[in-house]
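Only one protein chain is missing; all other protein chains are in place.
Showing chain A:
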Amino acid sequence: MAEKKLSKKALNKSFRNWYYGNLTCFSQEHMQTFGYLCAMLPLVEELYDTKEEQKEAMNTYTAFFNTEPQVGAVIVGITAGLEEAKANGNDDVDAETINGIRAGLMGPIAGIGDSLVVGTLIPILLGIALGLSTGGSVVGPIFYIIAWNLIVTLGMKFLYTKGYELGGKAVDVLVGERATAIRESIVMLGTMVVGSVASTWVSVTTSFHLVNDAGEEFLNLQKQLDSVYPGCLTAAFVIFCWWLMAKKRVSPVVTMLILVVIAFVGVLVGFFNPGLKY
């Protein structure tokens, strides 16, 4: 029997199905399971001739799956490589191994993907795009559309292909110490950029000031605070929100409601005043 090799066409189709369909039929119960089934279908159809074999192979991928879909392309690639090995009668690979690797990777990859793609890459690109859209310029959004789609499409394709080539060996690369060092460095870069996004785009200010008998202002709290550390009221609110959510386990929606209360009280006592008129 000749060795089975997945054609470029089937791999491309599998990648496209994942790229587009990873979350189209999302539910809280099965999340990305159906996207995964669609991604594996072209491969399974090519590797196995009989309906029974196809059914058995597809059965592997009916298990629950959820990860960060962009970086998660690497897992789909890995299983493509493993499925090919299995179809060629490699004794080390059976449905259980494949599902073990798949289930073992989806957690770490979700963590990597959420921190690198959603938590770092997107905020940096958006931060730059926000800077470019000053005054309502279309350059900002257009920059983001092009930069993000270029990076993410090429990146996902690269991860998928690498995963396929390496198969099971990719696991060490993904969760090894080197990968952790790279990830930590990038997250640090991202955190710095987010700090500058916070100071550039967020502005919490107080209107609190005291006047003496002659009507001259002798205390302008905002100026005082800024002379201690520019933007410190904004920073204080960011930390307060972080403290509520990270330390007190308050949900984002409740945090927003707490801010509403603070704003209401602040306006009542004259600490906040946006100073608007018709």
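Here, contacts are C-beta pairs under 8 Å (C-beta built on N, C-alpha and C of every residue); 3 or more make two chains touch, one makes a residue touch a chain; residues count from 1.
Note that in this section contacts and distances are computed from a predicted model.
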| item | value |
| --- | --- |
| Candidate names "NADH-quinone oxidoreductase subunit J", "PTS sorbose transporter subunit IIC", "Phosphate transport system permease protein" or "Fe-S cluster assembly protein SufD"; UniProt protein name, chain not shown | "PTS sorbose transporter subunit IIC" |
| Chain not shown: contacting residue from A:Ala103, A:Ala181 or A:Leu219 | A:Ala181 |
| Touch with the omitted chain, as defined above, among A:Ala95, A:Val175, A:Ala198 or A:Leu221 | A:Ala198 |
| Interface residues of chain A (partner: the chain not displayed) | 19-31, 33-35, 37-38, 41, 44-45, 51, 54-55, 58-59, 62, 66, 69-70, 110, 114-115, 118-119, 122-124, 126-131, 133, 135-138, 140-142, 144-145, 148-149, 152-153, 156, 162, 166, 169-170, 172-173, 176-178, 181-182, 184-205, 229-231, 234-235, 237-242, 244-246, 251-253, 255-256, 259-260, 262-264, 266-268, 272-274, 276-278 |
